[in-house]
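Yeah, one chain of the complex is gone here, protein chain that is, but the others are all in their spots.
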């Protein structure tokens, strides 16, 4: 067991926020070292210090036995560090093969390019992560999970000894997660070290050898996996005993809020959708990555309007051609990609919260800053958003708190129907249970909820009914009592179901 | 008695300040004018501020004059780019008690006190056309490139050229007429285009000082030795082309003298020596200069050619 | 406990709360300092510089560019750009002259026609940008050529339009109460209108959102296309207005009007602290920058210096202001415990 990585007393601040305070961390060859903590605990920052994307304010850093004075991405790479960032950092307009090549090919300046070799290399690396994405596909055409797979393939190709994975599974489905775990095991056998960050504790339990818990920028504990259990991890992360994670409150459903009859949208491959969501009901949308769940949400929110079929809101047939119309009809939509679509990172928290309900904070078009403050303050309190002030840029908040701001925006419009697309993706346990609590509260107030999630326990725990999608359509709708993990998986894989799945 | 008048409008110890605006500062013609103006300013002990657009631009002239009104000068002397536009501003200057002179190109006559007229349009037009006819042996096609279609003097001169043409030379034909906006590169391009488009053209007349050398350059590059150039310009810039035989003659009044005369007139005006009804003015080395109404006349134009061009250094 | 965490963060944020308010303004602060330096220098070396009259004169001479800069502020805040405004001044000026002189319309109506053409041209830009999704830089680079070419084509081979009615010409040269130039009044009204639009209305708020993130604004239900159409139309309308004022001031309408104004106006907007990437920007900053640039030219002339210096100084001003702003940001970062190099890394220069 060689010592691959050693950080001692690392401190790092951002304009007033102490992201890391005196953190120590180590990694040996052949080890999977899990790094866990709440949103904003400093996990990603720690990694960026290792990769050289950020410079530490103080502390020492050793990579592969060498002490690094001024780290940079170039230096860390040359010492065998490969990273899979939380957000895929690929060049959207280049092909998969080119993306892999840019990172891997030798950087002699005046060298001609060999296209075929690049393609072959890409194909081989992608096969190792169990994907057959075409090397010639443009990355921006790929879904988030597919991009994540390309990132992993890229890291594999770097022949690194230190792999850092920041929530690699956040957007992966079970099948791909299994593959990834296979890859990790083989890396471990080859004496590479892996730093693994995830909010999914069951994954940690399965794969980690050691766990380090961060809280508010300090290291609270490091334990071998064998000496710690899930409850203990949560306690260390949150600093308190956690309540039940999925506190489903029973609500008696009211009249149907949303009714869909044979809704089709050709451009996105969503077709033949029949579904209803009633007031106070939480309906889950399950399915594999690429099943078209996000596309359905986009149709309902008017981003890609439906071509045929009937959409009824509270019994009235409506046309939804733009998000504005959807909002006017009382539909809210929490998008999947939080940073791109969910919030506007540069805008202050308060302005983000009121952006969709400007009529409520204005009189005939004139803004009332007082009213804006009041509304934003109320929602920040209600959702427990951790923020320096209402005028902090939303981008400075941690992921979970950004998600809460995004949610607050939709609560501000006082919606009838809330569509949540992966609402707890990349959100820590504490924030996750708060979001779940909030969903229960909304349901109790008679709001209809349509929740997309790739986490089956979440779907099973929260939903009254579960619609399973496959190949762009809903193949089956299960009641809460009848749904099991196996059943849903079978339907999602298209192995059983009422309708024949037609490939898009 | 003159002494007394001088002290009335410019108190003892206060230097007369003259602001002079050319159409374009980088233009050799105006550089020559400035030379004369500087010479006179030094002789007379007046403060001369020389500023204007880098390239001819009516709006910028207005701004310079506006700023000088604020600054407070005694005389503003403008070579007018846009007659109607600047007249409003010049009237404003007069209302504020600033004396106004135009030179080289005139404004509306009620917007200034005097116009320093370098030559009458008829004089220029006749001289240009007669010289052209001489080169063309009184027949054939020629083309005209002028500095601008806006400026008052250009309009008057080209009209005078055409009047002379119809009056005296029935066998000569004007086949093209372009305006180069005082920009060398445009003159160059237009001359090239004219030569290409008109195989029979025998002469190009360029009524634009900065446009003349590029016109000659374009003719030279075309390889058409049968095409000749004449026009209004400064001697030094055209000397090589004159010696090469591309340019036959350069017509101009002595622009150094024009600047010189302007400053003399300006000082006289500021000191109250130049008054309505005056018929002549004493202009230093130029001697007595005739005044006709509110026009101060510089004299008749001058022809520069192979024989004399090297004697002039502007 | 959560409450506790909130509090501690709020406290930490207390200091950065003040910074948050000041930092986005730091560019404006730098410009204010530079402006003050200019004023001090010119009131020493210039004649009659520090007078009310001259202050109005500075504005009067910069009204056209100022109007363009005002209208470009919301365009740039919304993440766009409009390079066509300079050419549009030429086109509108020519149309004004033609419709009055050739078509015999009353001058008042001709002014209306010019404004209409301006708005229509802005609409054309806006439609190409929103309906076809072409980048604003490209659209307006094209329409810049187009408008300019149209203006030149209409004027080709003819003399500029001059000799407008006296009342019109005086519009650009008359002083209310003996000292307030009429077009300054128009400018002040426009400045207030744009300030309110950008900072006090929901429309302004949505423009900021669009500028920061087009997709983000769309997902928030902002009618992005309609908003963008609005700012480009306004930009066209204001260019038309600037054309009218230009013609009234200079007394001449030709195809050379407004040449290069787009870059002067953009320089003012950027100097005023508006981010070229959209989202960040204030009308007040633009006004400050306009003054800083305008005073430079005016002051140099009152100090009997050649105006060529102004070009060098404007360029230097812009670069110094931006560097000054960067330095301030870095220093405050340093005091907050960050190193210089970080900023540099993060500042994506592209």
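A few remarks follow.
By letter and in written order, the chains are A, B and C; residue numbering begins at 1 in each of them.
The working rule: a residue touches a chain if its C-beta (ideal position, glycine included) is under 8 Å from a C-beta of that chain, and two chains touch if they have at least 3 such contacts.
Remember, predicted model here, so these are calculated numbers, not experimental data.
One of A:26, A:59 or A:73 touches the chain omitted from the figure, and that residue is A:73.
Only one of C:58, C:139, C:222 or C:243 touches the chain withheld from this view, namely C:139. Screening C:58, C:210 or C:295 for touch with the missing chain picks out C:210.
Checked against the full complex, the one of A:8, A:141 or A:262 touching the unshown chain is A:141.
Looking at subunit B, the residues touching the absent chain are 25-26, 28, 31, 34, 50, 54-55, 183-185, 188-189, 193, 196-197, 210, 213-214, 217, 221, 237, 240. Residue-level contact of subunit A with the missing chain is found at 51, 53, 73-74, 77-78, 83, 85, 89-95, 98, 102-103, 105, 107-113, 131-134, 136-138, 141, 146, 175, 266-269, 288, 290-291, 303-305, 470-471, 493-495, 501, 503-504. By the touch rule set out above, subunit C reaches the unshown chain at residues 78-80, 83, 128-139, 141-150, 152-153, 155-157, 210-211, 214-215, 218, 228, 260, 263, 266-267, 270, 276-278, 306, 308-319, 322-323, 326, 343-350.
Just so it is clear, only the chains that are shown with their structure count from here on.
Computed centre separation for the pair subunit B/subunit C is 38 angstrom, with centres defined by C-alpha atoms.
Subunit A and subunit C have CA centres that are 41 Å apart.
Centre-to-centre spacing of subunit A and subunit B amounts to 75 Å, using the average Cα coordinate of each chain. For subunit A, no residue reaches two or more other chains under the stated contact definition. Residues of subunit B found to touch two or more other chains are absent.
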